[in-house]
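The complex appears here without one of its protein chains, the remainder shown in place.
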Amino acid sequence: MKTLSLLAIRSSLAISALFAASSAMADMSILVQSTTSTKNSGLYDYLLPMIKSDTGITVNVVAVGTGAAIKNAMNCDGDVLLVHSRQREDKFVADGYARQRYDIMYNDFVIIGPAADPAGIAGSKNIASAMAKIATSKSIFASRGDDSGTHGKEKSLWKVANIDQTAGSGDWYRETGSGMGATLNAAVGMGAYSLSDRASWSAHGNKGDFKIMVEGDDQLFNPYGAMLVSAEKCPTVKSKEGQAFIDWLISKKGQSAIAAFRVNGKQLFFPNAD
Amino acid sequence: MPIYSESFTAAFHLLASSDNDLMEILALSINVSLASLALSCLIGLPLGAILAIRQFPMRDFLVGVFNAMMGLPPVVVGLLVYLHLSRSGPFGWLGLLYTPEAMVIAQMILITPIIVALSCQVLEDLHEDYKDFFDSLVVPRRTALLAYIIDARYSLLTVILAGFGRAVSEVGAVIIVGGNIDHLTRVMTTAIALETSKGELALALALGFILLAISLAVNFLVQWLKASAKRRAYV
Partner (left out) sequence: MSKQTVAKHSRVMPIKVQNITLTLNDRTLIDDLSCTITSGGISIIMGPNGAGKSLFMRCLHGLAIPDNGAILYADEPLSPAIRKLQSLVFQTPTILRRTVLANLLFVARQRGIDDPEISREYLRQLRLDHLLHHPARLLSGGEKQRLALARALITKPAILFLDEATSNLDPASIETIETNLQKVSKQGTKIILVTHDIGQAKRLADDVLFLHHGKLAEHSAAGSFFENPKSAAAKAYLAGKLVL
């Protein structure tokens, strides 16, 4: 009996505490739909406390694939969308879900791979030929396979290299359907090549003996854009706070903070707001 | 494998230093699990008791349904709750998505069938034992229900433990409806998922060990209670 009453008391306290906590949170907070690549790099952990102390806004970040982030924003389950998929961002604005798109920062993609380098692409500066070599040698490649910004870029690169990678799906071409971190774990575990944004790879803890194989090609450019969800489409959007968040990111302070962010001594994001 | 010693050390240090982030995540894990467990028991225990005692045409079918629902995949439940709580969904106006409350709701849906099905089993056995006596005494139904729950308290504790185990180890539902937001909806399991995706395997394993320790501690406590109950033939 005592156990039951203890449980009852504990849980009613817990439930009331939960409700108190989240109603307090609700006041000056926004929800940002963003991507796993951005989150895993640790950029948000670095920026958000600064934003909080400068603006008083608590920024809550939900990190999913770009496709999911965009859909969530369209469902009004977010105030700001911050992703890296230019074509789809432009469509988001064109369809009226945001008034405009803001440049925030960019970095680049890299091909990572095992030290053994079965496709012989280490040090290559030509992404198209590297991808072709991977395909023809049927070296294992781990793809995001999840409709993300990274996945979108990867698909466009196969096209440029004139390869139909889907023909090898399940064979040398392995679609994990997962976020960046999980895909990197899978790549390292399988000894597979993969396309990753530089930030995620730098911050990833489980690198095994992997190295960056291909980098520097112009086609590996990876720009990030932020959009405030339109109040016309989504009346519950916190427009004021959301805009304040974006304004901070493109401000001088925000942009230099982004530039100052380092992992293992390396700069991962390059500010490019106008 | 060196990762074991790395993780044990990490776990020990995290606990010894009462790492703030860890304490916050632990507290939320326990709060969410206990809250959903409490609500599930509130609904599930009387429901299990009624199913155990009353004879009505749909009874066997309902018991079967709850038994089957014990196998609900968490990620499916998470998805369904998400769709309903999304701003574009029927209950979006509540603004519950990406909050601990949403996690409690999702876990409640997962745990209640466990409480109903298992408590029904326990109370059915007790009913067999007590029914002639209660019949003879003309005990009103509500009094009988309460008496069953009280007398089966130790067996029901095991049922509640099963519910707790499901809640505290669940990740598929809470990560979808909660969003694993730092300082808001991050619990032990979603933190482990995050650290794993960041490749921080030793830290993830360390968190896993801590979660395991909690689970084991709760289990041992219940086993000890049951043993002392057995000694007094209360079980």
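Residue numbering begins at 1 within each chain, and the chains themselves are lettered A and B in the order written.
Assume a contact is a pair of C-beta atoms (placed from the backbone, for glycine too) under 8 Å apart; a residue touches a chain by one contact, two chains touch by 3 or more.
Note that this is a predicted model, so its numbers are computed, not measured.
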Neighbours of the unshown chain, displayed set only, are B
Filtering B:M1, B:A16 or B:V138 for touch with the omitted chain leaves B:V138
Options B:L15, B:L72, B:L94 or B:V235, residue touching the unrepresented chain: B:V235
Listed residues B:E6, B:E24, B:E124 or B:D151, member touching the removed chain: B:D151
Contact set of chain B toward the excluded chain (per top definition): 129-130, 132-133, 135-139, 143, 147, 150-152, 232-235
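Criterion: only the chains that are shown with their structure count from here on.
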For chain A and chain B, let me know how many angstrom lie between their CA-based centres, rounded off. 32
Which of the residues in chain A end up touching chain B in this complex? 1, 3-4, 7-8, 10-12, 14-15, 17-19, 21-22, 25-26, 31, 36, 40, 44-45, 48, 60-63, 72, 75-77, 178-182, 184-185, 188, 203-207, 234, 236
Flag every residue of chain B that touches chain A in the complex, lowest number first. 30-32, 34-35, 37-39, 41, 86-89, 92, 95, 97-101, 104, 150, 153, 157, 160, 179-182, 184, 196-201, 203, 225
